[in-house]
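Here the structure comes first, spelled out in structure tokens, and everything after it is commentary.
One chain of protein is taken out of this complex; the other chains stay put.
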Amino acid sequence: MPEADVQPAKLSAPRLAARSLLPLLACVGLALLFHLVAAPLMKPLHVKLAMDIGINIILAVSLNMINGFTGQFSIGHAGFMAIGAYTAGAFTYYGGLGDVWGDESFTHGILSWSRPLADFTGNLFTAGDILFLAACLVGGLMAALIGLVVGLPSLRLRGDYLAVVTLGFGDIIRLLMELSDGQLKTVADIQSTPYFQRYTHLGGASAMSGLSFMTTTFWVVLFACFTLLAAFRLRMSSHGRAFLAIRENEIAAESMGVPTTRYKVAAFVLAAGFAGFAGGLFAHQSSVLNPGDYGFIKSFDILIMVVLGGQGSISGTVIAATVITLLSEFLVRPPHLWILGLIVILLLAVFRQRKAMRAIIMVAVATIVWEIARALALHFQINLAQYRMILFALALVLIMILRPQGLLGIREVWDYLPGRKRLPTEMKA
Amino acid sequence: MSTPLFETRNVSIAFGGLKAVDDFTLTMQRGDLQGLIGPNGAGKTTAFNLITGVYQPDHGAIQLGGRSLLGLPPWKIAREGVARTFQNIRLFPDLSVLDNVRVACHLRTKANMFQMLMRTRQYYLDEAELSARSHQLLEAIDLQDRADDLARNLPYGDQRRLEIARALATEPKVLLLDEPAAGMNPSEKQELVILIRSIRQRFGLTILLIEHDMGLVMKVCEKIMVLDYGKTIAVGTPGEVQKNPDVVKAYLGEPASAGP
Partner (left out) sequence: MLETLIHGISTGSLYALIALGYTMVYGVLQFINFAHGDLVMVGAWLSLIIATSLGFSADSGIGGVLAAVFVMLISMVLCGGMGVLVERLAYRPLRQAPRLNILTTAIGVSLLIQNTGQLPFVFGTETGTMTALINDSLPMFHLGDVPIYTLDVIILTLAIGLMFALDRLVYRSKVGLAMRGVSHDVDTTALMGVNVDRVISLTFFIGTSLAAAGGTLYILKYRQVQQPADLSWIMLGLKAFVAAVVGGIGNIRGAMLGGMLIGLLEQFTRRYQSPELSDIYVFALLIVVLLAKPTGIMGKPVRTKV
């Protein structure tokens, strides 16, 4: 991205403001477009999938900041998601937005309205929207704060120890949520409990239900775009290079003036914050807070998205998050995929390199294997979904052995386009 | 005599029971080009690690321009103005040649993370300045044609020069070079001598150099300090040091026919 080649002398204040803020407005525009135009035209299942993809993108891109940019090893990321989800969920539920409070049609603005638009009767933007946004924000901040508390001591530790601490952390959060008191189910109960005490009533192991369905494609697309924007701006900057230097050679980076521990903690806190926010979105999509949703399986899902995409590649992570989310869904109800395979092959043909040739062959093989598997599964009544974890775990092992840099390594998709200066060699790991 | 720019006094460190560096005392005026030599294991790189904060000394003082460097982590010492290269090359292998240098420019930038995220004017000013400076440094070591190549793909001699350029990017007052000529052929070593002299002048540096190539050391350095088993056994001009019997003994051992 040619951003840094801008001559400062040519930067007047209005141009600066435009460069800084226009991308933000573009995110809002894209989100509005999706929510008001595209989503109503899609089947509800597809809309849910799109939201799942968006939330997973936020989660995976945030994990990439830790694992990819600074080269640390965090495998408890779902713990931060849980903190955000529970904080945001409790915030809205006890704050006036849950089913328990009654009629919800006055609490949703159009941006949070997930049913057909024609049925919409309320105001454009309501107090409910504000509460929801605030809840997610508080969730993100809470997660970031915990990230600071966990990260500050742990990021001084070596790779495998940090992995164990984050693994333990993810589990501790889940355990704590399971130990929490039962949900307060009537308005009277809620109002008789002092404000801060309400937050210990998080449903325990039997989950907390009745949250408002506030998450819509608008919010997901908006915040996924914001996350991507932040990630790109971080990566394509001096700070981003400093992060990468820590990953490449920590001792050298520190000797060149990079405050390594501080930056590792910063990446950790930032990532935790984004994950927490995503947790808030997730909680209001399913309207249930279930501790089991945020266990190691979720952390592993996010991890494999980052590894598959390429640790350090933002566009790679986006592609991988999409693929993994879709694949998880496809395994439950296997659809025909040869059309998709064809489209991907055509897209790859744009790149016109020998590597693209190899990729095309792999996609073709994968499509054929898929169609065969689908036919067999239907014929023999096999439920492919029970093989999901096996497939993903095997994929992780194979990727690490055969192609540790994942899809794109440390580069972005556009680095491989023809016309771009050719990369000297294929990057290993 | 003006106060020295850089000095260490009685710096010592022991690992386990072994004293790796013992009573290391060094004085450098601005613009000095000094050599640090000694057999393998003498403690030369350990001395560098002590100066740059990788290890903390058990005793002694280290001062730059009158300010103590003791207890500071390596990144703060770099900001104070001490830069180094490494005995075993430590480049950022998957970053480009240009980016390797640009990373080292980071410590002099002024934009904080928020300004970076919002792309304010300070951010663009910083980026333009550090890119320009990085290109200049690459030109100084004649690597500007390979700016976009991955550092891991550079030939060995180029990698060593890149490390020097990277260290220079931190705008140091004192530059520590750890065996910069290791693995170089004679013509590359010639160019290195010219390079060292030119960067000293151009950037007003004070340079401390560890080297095993005696010819290079004698040619380039004005003053030489010799270490053996952690202790300083000689200090002086190249001529003095060459004739010093302790130095000869340390490198070559006792003559076979010594003794009655």
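Worth a mention:
Every chain is named by a letter (A and B) in the order it is written, and numbering of its residues begins at 1.
We take it that a contact is a pair of C-beta atoms (placed from the backbone, for glycine too) under 8 Å apart; a residue touches a chain by one contact, two chains touch by 3 or more.
Source: prediction; values computed, not measured.
Contact with the chain that does not appear here is found for just one residue of A:I75, A:A283, A:I314 or A:L337, A:I75.
Of the candidate positions B:T45, B:T85 or B:T232, contact with the unshown chain belongs to B:T45. Within the complete assembly, A:V307 is the residue of A:V307, A:A321, A:L337 or A:V363 that touches the hidden chain.
Within the complete assembly, residues 71, 73, 75, 153-154, 157-161, 163-165, 167-168, 171-172, 175-176, 178-179, 251, 296, 300, 303, 307, 386, 389-390, 392-397, 400-401, 404, 429 of chain A touch the chain that is not shown.
Operating definition for what follows: only the chains that are shown with their structure count from here on.
Here the spacing of chain A and chain B, counted between their Cα centres, is 43 Å. The part of chain A that touches chain B in the complex is made up of residues 3-8, 11, 13, 16, 19-20, 230, 233-234, 237-239, 241-242, 244-245, 248-249, 251-260, 266, 409-410, 421, 423-425, 427. Put simply, chain B touches chain A in their complex at residues 52, 54, 73-76, 78-79, 83-84, 86, 90-95, 99, 102-107, 109, 111, 113, 116-121, 123-128, 130-131, 148-150, 153, 166-167, 169-170.
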